[in-house]
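Below is a structure I'd like to ask you about.
Complex shown without one protein chain; remaining protein chains in place.
Now for chain A:
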Amino acid sequence: MRNRARYLIPLLVAGVVAAGCTGGGSTPPAPQGSGSASAPGAAAANPNSLPRNETLYMSGTQWGPPANFNPIREWDSATGTKGLAYETLFHFDPNAGKLIPWLAESGDWVDDKTYQVKLRSGVTWSDGKPFTSADVKYTFELGKMETIPYHNIWDFLTTVEAVDPQTVKFSFSKANYQQWSFNLYSRSIVPEHIWKDRSEQDVLDGVNENPVATGAYKYMSHDQDRVIWVKRDDWWGKTALRMDPKPKYIVDIVNSSNEVAMGLLLQKGLDLSNNFLPGAANLVKGNFGVSTFYPEPPYMLSANTAWLVPNTTKKPMDDPEFRKALAYSVDTKKIIEGVYGNLVKVSSPTGLLPQWDQYVDQSVVGQSGFTFDTAKAKKLLADAGYRDRDGDGLVENKDGSKINLKLIVPSGWTDWMESIRVIAASAKDAGINVTPDFPDFNALVEVRNSGKFDLLINNERGLSSTPWTYYDYIFQLPIRKVQNTVNFGRYENKEAWDLVHELDQVKADDVEGMKAVISKLQKIHLDEMPIIPLWYNGLWSQVSSSVWKNWPSSAPNAPKTAPVAWRNWMELGGFETIAQLQPANP
């Protein structure tokens, strides 16, 4: 027996070792995440432990490991790729409602179909090479590739010409001024000298390790749950913009959940949280050292509008009268108070964000707007011929068939889930049978895009330089087999779509001209109700002033920029917010 044991022990050891190898190594945890390798030289020069008083910690944008630093992939590149590293020609100031020259010194329409940009001189890429008009030309011409997200500008853009190193001339076949202004602050300019040899696949899918960019920060390192940016001492904006961001390092932390973000915030390990934290009001009121833009409801600025989208190809939602009745039936106030604890605001019937207030035509709203009014909803239904024939308190279709509408939001989006329970209940009070349902996100995307749903909540267009983006969302034609990002309700109105085109061709500084077209669009929207605006989602932002102060707030002397690092918001004030921060304990 002893002998046999001795004979077996080596076997056991061998087995364990073999298991260790095949199993991927139970060896001591090597904490190098997925490719945390940075340039060896850079790593040697930088500290491995960031001093707290020089580091800004933020979170709320990145929901997965930072997988790429490719600014062409605007939707999933690591936070800061656009904004901290890559820059755009302009920024947009939502408060002033105008473009702020950034990489461009100025931009003008020299004639009806030509836009000329003067670039700043003295701007250098992080590898020391000068930034020139060739880079701008190259970047916009990338859009000629079919798979590039901004391919559509080439529908109306005909040529981009580098007149001299500091001048770029854009010529158009049709002047879509509104759309163009949106592109001016949305497209990251990439360096031609590095990118010019890249294939289409590389441009679209490349990881772009060690990004060479013009921005105030450059890439330092990343791991599965963070990306670290370090300040560039030779950033051009120091002199040209007189901005000198104080945080030497910016660490963007990957969200695993809002609860984790809350924990980090309470531990003062997070300076800026752009997560939706359900109890944010209590955080602000309690003594936790956490503050928001407003010290009172709604606490946050508004970022986008949540709409109830009816599928207008299905009965009875193909009837504008029915849609109107539905709009009247929703008790939005109950959602604001009960679900959000006053963190959000009731939207204007037009759905236009508060920043676009000047475009709301009050006479149209007075005439065709809606409010929560169950009695009015019932009356509208009765007038349109929807009656309760079997006495169950719920109306039937005109032909007598039962109405049973499913309202969907993604499972796990708890605030929306609660909201649609409220909507369903208040619709039932008005006699409309609406049932809340919570499919998995991907399943929802599938039915949403292919038009196989009844009702859903959506908010895919947010604040931008122009309400054009909003009306483009509501009315875009033609309807396709698969709708991506716009007009999920498949609403068809040629007249409205022509008006959207008309709006596009009003110059961005012609406010009166825009108002005239928008007023007509509002009338159609409110009479037809292709989408029903409900509330403004907040610009979720909770900040801690323990390390950095001078955060934007409603206080008289505080900055008023947007306190978010969300994707595409760096150009809408997010970067300016970071640049204004001051150390709390100098």
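Rule of thumb we're sticking to: a residue touches a chain if its C-beta (ideal position, glycine included) is under 8 Å from a C-beta of that chain, and two chains touch if they have at least 3 such contacts; residues count from 1.
We adopt the following convention: contacts and distances are computed from a predicted model.
Q: Looking at UniProt, which of "Assimilatory nitrite reductase [NADH] small subunit", "Peptide/nickel transport system permease protein", "HAD-IB family hydrolase" or "Putative RNA polymerase ECF-type sigma factor" names the chain that isn't shown?
A: "Peptide/nickel transport system permease protein"
Q: Please pick, from A:Thr158, A:Ser199, A:Ser257 or A:Gln367, the residue that touches the omitted chain in the full complex.
A: Answering carefully, the residue with contact to the hidden chain is A:Ser257.
Q: Based on the whole complex, identify which of A:Val110, A:Val163 or A:Ala443 touches the chain you can't see.
A: Touching the chain that is not displayed is residue A:Ala443.
Q: Which one touches the absent chain: A:Pro130, A:Pro149, A:Gly286 or A:Gly393?
A: Hidden-chain contact among the options goes to A:Pro149.
Q: With the full complex in mind, choose from A:Gly97, A:Gly269 or A:Gly513 the residue touching the hidden chain.
A: Hidden-chain contact among the options goes to A:Gly269.
Q: Where does chain A touch the missing chain, residue by residue?
A: Residue positions of chain A that touch the missing chain: 1, 4-5, 8-9, 11-12, 15-16, 19, 22-36, 43, 46, 48-52, 55, 57, 64-65, 67-68, 73-76, 146-149, 151-152, 155, 204-207, 221, 223-226, 228, 251, 253, 256-257, 260, 263-264, 266-267, 269, 412, 439-443, 445-446, 449, 460, 472, 476, 480, 482, 484-486.
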